[in-house]
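A single protein chain has been omitted; all remaining protein chains appear in their positions.
Naming follows writing order (A and B), and every chain is counted from residue 1.
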Amino acid sequence: MVRYQRKVYSVAFGYLRNQEDALDVVQEAFIKVHRYLAKFEGNSSFYTWLYRIVTNLCIDHLRKSKRHRALEFDDKLRHESKSGETLGTHHRPLSAMGDPASVLQRQEILDAVQDGLQYLSDKHRAVIIMRELQGMSYAEMATTMGCSKGTIMSRLFHARRNMQKILTEKLEYQPSASNKEPAEKSKKPMKSAEAVMP
Amino acid sequence: MNPVSDNENLHAYFDGELQDEERKAVEAMLTEDAEATLAELSFLRQAISVGLEAEAEKIPEARFEQLWDEVERTLERDARLQQAADSDVSLWSRVGAFFKPLLAPTAALAGVAAAAVIYIGSGESEPAENTPVSVASKDEPAQAAADETMPLAPPQDDRIAAHVEADEMPSNSEAEIQRIEFGGKTGRIDRIESKQGITTVIWIDDEDETLDSERAL
Partner (left out) sequence: MKHRKTIFSRIFPRLSAPIFASSLLPLATVSGALLLAPAQAQAEVTSATCEIHTVLAMKTGDGIPDELGFLAGQLRDDQFAAFKSFRLLESKSLKLKLGETGAATMTSGHQLKLRLLDAETSKLKLHAVLASGEKVLVDTDYRIESNGILLIGGVRHPDGKVFFAIRCRGG
């Protein structure tokens, strides 16, 4: 269980954006796992099971804390991004900044990710974490959030677009010595990005 | 399917959520813009994952040690409470159980004394009979529970449709378990708090295998 502690923390922090809240959830999740371990069968889905417990705890926590500010911001973003715009063409594509492996070492990228998650609404942040970090299927996400798969698809679509927009805005004015490409539309995918695609 | 550069279907394709036919259709219509979108989605996913892992690395190991100490304390407290709950039900139940054997003789004695006094006081010549006032009694439910051969009621047409309304449930439907045996196996009593109120769950450990320590996982 110890080896899962940081992964579980990263999920909880993704949802809650607060170190102590995230640690509280990690603690509560491990207590629940110990209590209900007898009901768990097999090791193949233990990770999934653990993640579901963490997710439910985080969602409960968010419901209790009722953070409305981020929700308003998210609505504004949603209205501004028009359908038909592509992530890769309207703004300077992040994948054009260079080799992702080295790009993602840069602190400004990591900070921008945290800022982006911070600005998303609870629901948008939840679908981003569930999909990008936990690898949950749309069906699992729908069950967890008590909505339809269609709603999940829509939320995820808009959440990613909003996240992309925030990241681009945060990084737009960050001069990068390693980035020698002009800030223009890129119509070709980055081959190095493909190589590191999950 | 019309070629698109970015829409929900493309995201579903990226997430591997499309059925085979849909997936092939999307692949056949991928434009350069769509491929750029896919690259961005990939980058975004990596950025989020790396970003949050970096946050997790900031937490010192000592803080997690502290967290595990608290987990152990909580589990030990759970175990103590469970033992206390298993040993007896409530103070009043214990008091009642203690005095229950004394109720019958007390009633009988009081009845005898009352009858004797009344009889003697009435001046009749017949001797006071040592006959207890008849006190209605009933088979103890606990004794009935111990009866393993439960005679059955006549068979009924027992199939129903599941027309159960959640709204009909009482706000607190937590069951008070007064006695339980697990048929040679182990089990556990849990409770679930939900919109339907509190529900008691009796879990039966229907496995033969033993589990390893969770820390070894």
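Quick notes on this one:
Operating definition for what follows: a residue touches a chain if its C-beta (ideal position, glycine included) is under 8 Å from a C-beta of that chain, and two chains touch if they have at least 3 such contacts.
As the structure is a prediction and not an experimental result, all values here were calculated from the model.
Interface note: of A:R52, A:H124 or A:R155, the residue touching the hidden chain in the full complex is A:R52. Within subunit B, the residues in touch with the undisplayed chain are 103-104, 106-107, 110-111, 113-114, 116-118, 120-121, 125, 127-128, 133, 135-142, 144-145, 150-153, 156, 158-162, 164-166, 168-170, 172-183, 185, 187, 190, 192-197, 199-207.
Touching the omitted chain from subunit A are residues 32, 36, 39-41, 45, 49, 52-53, 56, 139-140, 142-143, 146.
We take it that only the chains that are shown with their structure count from here on.
Per-chain CA centroids place subunit A at a distance of 33 Å from subunit B.
Residues 1-7, 9-11, 13-14, 19, 23, 26-27, 30-31, 33-35, 37-39, 41, 43, 46, 83-89, 93-95, 100, 104, 109-110, 113-114, 117, 128-129, 131-133, 137-138, 153-154, 156-157, 160-161, 163-164, 167, 186-190, 193-194, 196-198 of subunit A touch subunit B in their complex. For subunit B in complex with subunit A, the residues that touch the partner chain are 5-8, 11-12, 15, 17, 32-57, 59, 63-64, 67-68, 70-71, 74-75, 78, 188, 203, 205, 207, 211, 214-215, 217.
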